[in-house]
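Only one structure is covered here, and it is reproduced in the block below.
Note that one protein chain of the assembly has been removed; the remaining protein chains are unaltered in position.
Residue numbering begins at 1 within each chain, and the chains themselves are lettered A and B in the order written.
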Amino acid sequence: MNKEMILVRIYLSEADQGKRHNLLDEVMELLHDKHRVHGVTVFRGSTGFGAKGVVHSADLLRLAQRLPLVVEFFDEPPVVKEALKALDSLLPSGHIISWPVSCRILEK
Amino acid sequence: MNKEMILVRIYLSEADQGKRHNLLDEVMELLHDKHRVHGVTVFRGSTGFGAKGVVHSADLLRLAQRLPLVVEFFDEPPVVKEALKALDSLLPSGHIISWPVSCRILEK
Partner (left out) sequence: MNKEMILVRIYLSEADQGKRHNLLDEVMELLHDKHRVHGVTVFRGSTGFGAKGVVHSADLLRLAQRLPLVVEFFDEPPVVKEALKALDSLLPSGHIISWPVSCRILEK
């Protein structure tokens, strides 16, 4: 059986600061403590460039901690909708994408 | 020309044990030796939390090898369908998601 869910991906940088802490910590706190979404995983990119066209590579910028971070989670549409609303206050426009996925559920 | 395919993503942890070996090894063996699916890639997450809400981060748990692993592959729908059936016996419910993708095929 498949359950329809939404996968959300959030683009950050290691250097991003939130209102009180590091932005990654604030995003994780929100997803984990408040919305308890499913399947949260953080991936570290090895190179990237953002809206300003500046390349951040592992070789040059490891010490500066500007590497791209991608936070992902997936859950049922109503849970995702609430989490996205809460994320809007933390993240700049254009940094969140999402798409529908099928989650495989085994019949017992 | 585009060919319609399915991308499958499997969520594991470095600590997961299968029936005989490490679970990642069993999944790779199944995908590689038995089903020969296309484009298998393993990504290592740097932080994650699972169903029990326990955070696993690279800093704290590197030695404990509990970091999240994501195994992905993509192939044509009939191949994916057979591989998913075989994966069901290895993985807990809710750890596999999939979505349709277009694969770019160049005309010769």
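As a convention for this text, contacts are C-beta pairs under 8 Å (C-beta built on N, C-alpha and C of every residue); 3 or more make two chains touch, one makes a residue touch a chain.
Since we're looking at a predicted model, the values are computed, not measured.
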Study note, to complete from the structure: The one of B:A15, B:V42 or B:V79 in touch with the missing chain is B:V42
Check your understanding: Which of these touches the unseen chain: B:L30, B:V79 or B:C103?
Key -> B:C103
Review point. Going by the touch rule given at the top, which residues of chain A touch the chain that is not shown?
Key: 11, 43, 45-51, 53, 55, 68, 70, 84, 88, 92-99
Point to revise | Touch list for chain B against the chain that is not drawn | key: 5, 7, 28, 32, 36, 38-44, 69, 74, 99-106
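Please note the rule applied: only the chains that are shown with their structure count from here on.
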Study note, to complete from the structure: Whole-Å distance, C-alpha centre of chain A to that of chain B, is 19
